[in-house]
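With one protein chain withheld, the remaining protein chains of the complex are depicted in position.
Letters are used for the chains, namely A and B, taken in the order the chains are written, and counting of residues starts over at 1 for each.
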Amino acid sequence: MLLISAIVSGLAVGSMYGLIALGFHVTYVVSNTVNFSQGSSMMLGAVLGYTFAIKLGWPMPLAVAMALALCALFGLVVERALVRPFAERGSNAWLMATVAGGIVLDNIVLFTFGKEPRAFPSFLAQKPISLFGAGVFPLQLIIPLVGIGIAIALHLAFHYTRLGKALLAVVQNKDAARLMGINVRRAIAFSFALSTALAGLAGLLIAPLFSVHSEMGMLFGIKAFAVAILGGVTSASGVMLAGILYGLLEALITAYAGSTYTQIVAFTVVIIALAVMPNGLLGRAASKKV
Amino acid sequence: MTAPKTCPSVMTFVILAMTVAAVALVFGTKGYTHFIIALVALTTIVGVGLNVLLGLTGQVSLGHVGFYAIGAYVAGILTIKGLSFWLAFPVAGLVAGAIGALLALPALRVTGPYLAMVTIAFAFIVQHTTIEWKDLTGGQNGLMGLVPPQIGARIFAEKELALFATLLAGVSLYLFSRLANSAWGKAMVAVRDSETAARSIGLNPVSIKTAAFAISAVFAGLAGAIFAPLMMFVAPDSFPFSQSILFLLAVIVGGAGWVLGPVVGAIVTVMLPELLSHLAEYRLLFVGALLLVVLWIAPEGIIGTLARFLRRIDPAGAKAAPDFDLAQFLSGGIARHRLEVSGIGISFGGIKAASNVSFTAEPGRITSVIGPNGAGKTTVLNMIGGFYKPDAGHINLGDSELAGAAAWRISRAGIARTYQTTQLFGEMSVLDNVLVALRQGRLGNPLRGAASEEDRRAAEALLAFAGYHGAMAAPANSLPHVDRRLIEIARALATRPQVLLLDEPAAGLMKSDKVALSALIKRIADLGVAVILVEHDMALVMGISDHIVVLDAGSVIASGLPADIRRDPRVLKAYLGSGEMKARPRPAPWSGSQDAILTCLKLSAGYGAAPVLEDISFTVKPGEMVALLGANGAGKSTAMRAVTGLLRPVDGSIIVDDERVERMPAHRIAASGVALVPEGRQVFPELSVRDNILLGAYTRKDADREAELEVLLNRFPRLRDRLSSRAGLLSGGEQQMLAIARGLMAGPRILLLDEPSLGLSPAMINELFDVLAELRDDGVTILLVDQMAVLALSVADRGYVLESGRVVRDDTAVGLSGDPALEAAYLGRAEAAQ
Partner (left out) sequence: MSAASRIPQIARRLLLAATAVTVVSIPAFAQDTMKLGLVAAMSGQSAKSGEAIVRGMSIAIDEINAKGGVLGKKVELVVRDDESNPAKGVVAARELVQREGVVGLFGGLDTPVSMAIVPFANQAKVPFMGVWAAGTPITRNGAAENYVFRVSAVDVLVDKALLAYAVKKYNAKKPGMILINNSWGESNEKGLKVALEEKGMASVGIEKFQDADVDVVPQLTRLKEAGADVLFMVANVAPSSQVVKSLDRMGWDVPIVSHWGPAGGRFSELAGPSGAKVHFIQTFSFNGNPSPKAKDIFAKLQAKYPEIKTLADVTPAVGIANSYDAMHLMTLAIGKAGSTDGSKIREGFYAIDKYDGLIKSYAKPFTPANHDALSSEDYIFTYFKEGQILPLTN
């Protein structure tokens, strides 16, 4: 009972981490930069979904599509305003800029959306179904499926499609990619749009299990970053796997050692894992020649 | 990020003045201002620590609030337990420093975002430990009733604490300026700029980075120890993760690597929120937005951006003091030993890259290692230099066994090296590059200046000896290729090596530079150094070598005197090719349409202020093969970059067919049918050979990709065998073929080739020019830039000669080949091997 419920909740929460972490993966493989406001992007997805579906009463598919589209737009803004001005001149100030961008977005949402957490009801998270004796919301089973599905789709897209390979080419050699006729700026912008849309999707999926407010993404963003790194940020499947493992780890520590130790043990595992596997679970170091 | 360059004594004065001003401010103001000054000072102290880590060693830590918290808790707990603050204060710094050194263990195994994550995880572990270790830390509710420091009867309230923090901040800045100018500081920058090169001048990156981590943590811990009595209360929530980001922000906003960066950054990041405090709930929004504005305006930090306007480089060049005895300096009075390599071998993933390689390098002699691309020459150098650990065999210098030792140990044992692509410490000055190597890894007192007068004389003498006459204060990454080669050799010599490994030193040099280089190598050997040379330029190798070792497929196939090697049939077959290098001219002179495919009219372009190209004009007609010739730096590659759109903006016009493209971005020019095979191949190393070729057709909609791929594989049969392997694993020659195949896959109207023969073995060059001749005969329009001017002209129909960015001659290839003046200036018949 304890084990099954821990596994079920670990899987669902872990795939959430994985989904946001895939956003880190996407921008990293294309541009070697990441958006440290991913947590805020996730929050934006949930807040917009709530606004469209609950406040304005739009049909759910339309609300979701619109929320994801606006999240993608936010990604474009992040890339254009917070990453490109720094990354193109080789400065790593994009790190700070995206953090600051996240703070600004959180606070804008605080004043426009409101200060109270709101509920985002969904029929997928109201009646639990029984799985091996443990109660589970259907949504908790859907999240891992979506997460794994997207990780597989990303892997296939990057390795077996023309566009995917073009995106991979961009990070390996920007000039050579240009010479192939690849619009490098657009490719990078696209990766950011995709990355924030993935985070937005994570926000929409988690909202019915959680609550919607301006700071809901903060800790998720940090844990997702841990997961992205742990999985080896260059590998989509590694990132998703790490997400699930991290979620399971947290749930199992809580279930068997008690919640006091969850964070300490989980973060210690991150450090040890990285010391043993400096490129993460499935990540690969760029081939280096002396 | 640039290492501090301001003269230390001026800097000391500035720091003193700022400290005095802050102290005066404390005396002139009251309560709240004291408090803010104290916070600015504490942030400065933490910032100085982060600056050691970020500014000097280039490592990002997002976990420094952890050390700050450790310092605060240690001081708080010890003073509550009755220990005097004046004892608790240094203990807090030491504890933080020890934990910093401990964190360095896992942290040093990772880089980039992985390192960021390790530090973030550390901060969270510290936070949760302070929450859960209730007996010691008071848990979530923290420690109350902290005892203020006291001297005699004087209890330290905020005023005294502000003074104390200000003084400590001043001392921290001063220590940083001393550290940055010490051998330790230079070594940290060296490790940041090129860890590889740092190891090969005897620096141990692990101990240097660990030291940086520990020093950095000490500063944060000391600041935390003052923070505790200032707040009179510490709790886990006093050290939120966001504070780590603010600390880092202070350093970045101020300017990482600059002595005064942290103080400027601390003033901005502490004062800004205070100035906006009346905005209450809107404060964070504005703080976030204003920080973005600061980052936009000054992306290199405030000091870094200011310095960009003020920076001037002292143009003084190196002058050898007449009484400086270089031979004495190099020998150091020690007996010279020979290097004996016996039976070494190594395999990567089951593939033998080298096996049973043996040879001896005698002091005062030049031993050359030659062989085709992929023969394992650099692998052998890497084993000798300690970058690879051989699976078998011995490497002995005199009596000491070096096989498998760490690179920095091997360097200290007396083996120095240079690299195929120069590995200078790019942000450091030329002089510092040499000075840091002089220490042979012995860094000494971290607060003493790096260089004595004697060191400076030695460094100047070495630079002058190597033939570098440019500014010694110039940052190394701003210099042209030739100078970087020479400085790298001077730097290698600064370690007083018994053995010097040179990895393709002549690659990319023009004839006159090669002549000077051969002379330099001979002079080095004459000073008693055993030189091991890996080089493709046969004229150079044959001209100066005392002994030659030929490798093929990882094994020695011949060794002996140059004259013997030259005649050895195995060597001829494997490497030199059948006799002289030559290329096949067009059977009959070219005649075709006169409507140019590519026209450049009055094209000017450059990087920054100085134009590299001035008003050059040239045309290429359909089916024609045109060569652009000229010395290094004449502007050939710049012209290629301008035509393909990689370099923008340009003046003048570039017309492809009837379309003007000079304002188009590169990807659109590529789509319009201009394909460049760039200098250095630039294949996508992580993609398969097949994917690389297919990406060439990225913009084509109608192509039958599989059929065209098949045609290309017939033309380049070597690629067929490697079709699914990663391009990065290919040898240089194979990569060049791949790059050409990729260019052809675009079905280009014109194919541009930039230095295709660079770094290839003679046999491979012959094969390459055969391919070019075939393509020409098949009607492909080609614009070729190549250092091998004789070969280029023999395949081309016409040529343009560039000099200092201008076209000085254009004629048919035959006409140019016969011009003796040009030959003397640029071509040099000797370069086409013997």
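We adopt the following convention: a residue touches a chain if its C-beta (ideal position, glycine included) is under 8 Å from a C-beta of that chain, and two chains touch if they have at least 3 such contacts.
Predicted model, so just to flag it, every value in this text is computed and none were measured.
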item: Touch criterion as defined above, residue of A:35, A:51, A:92 or A:107 at the omitted chain; value: A:107
item: From B:25, B:289 or B:703, residue that would touch the chain that is not displayed; value: B:289
item: Missing-partner contacts on chain A, residue numbers; value: 1-2, 5-6, 8-9, 12-13, 16, 107, 110, 115-119, 121, 125-126, 128, 134-137, 206, 209-211, 213-216, 218-220, 251-252, 254-255, 258-260, 263
item: Chain not shown, touching residues in chain B; value: 30-32, 35-36, 39, 131, 134, 139-142, 144-145, 227, 231-233, 235-238, 240, 243, 274, 276-286, 289-290, 293, 296-297, 649
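Everything that follows uses one rule, which is that only the chains that are shown with their structure count from here on.
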item: Chain A residues touching chain B - in the complex, by the definition given at the top; value: 28, 34, 81-82, 85-86, 89, 91-93, 95-97, 99-101, 103-104, 106-108, 110-111, 162, 165-166, 168-169, 172-173, 175-184, 222, 225-226, 228-230, 233, 260-261, 263-264, 267-268, 270-272, 274-275, 278-280, 286-287, 290
item: List of chain B residues in touch with chain A within their complex; value: 60, 105-106, 109-111, 113-114, 116-118, 120-122, 124-125, 128-129, 132, 196, 241, 245, 248-249, 252-253, 281-282, 284-285, 287-289, 291-292, 295-296, 299-300, 378, 382, 387, 419, 644-646, 665-668, 670-671, 675-676, 678, 682-687, 691, 694-696, 698-699, 726, 728-729, 742, 746
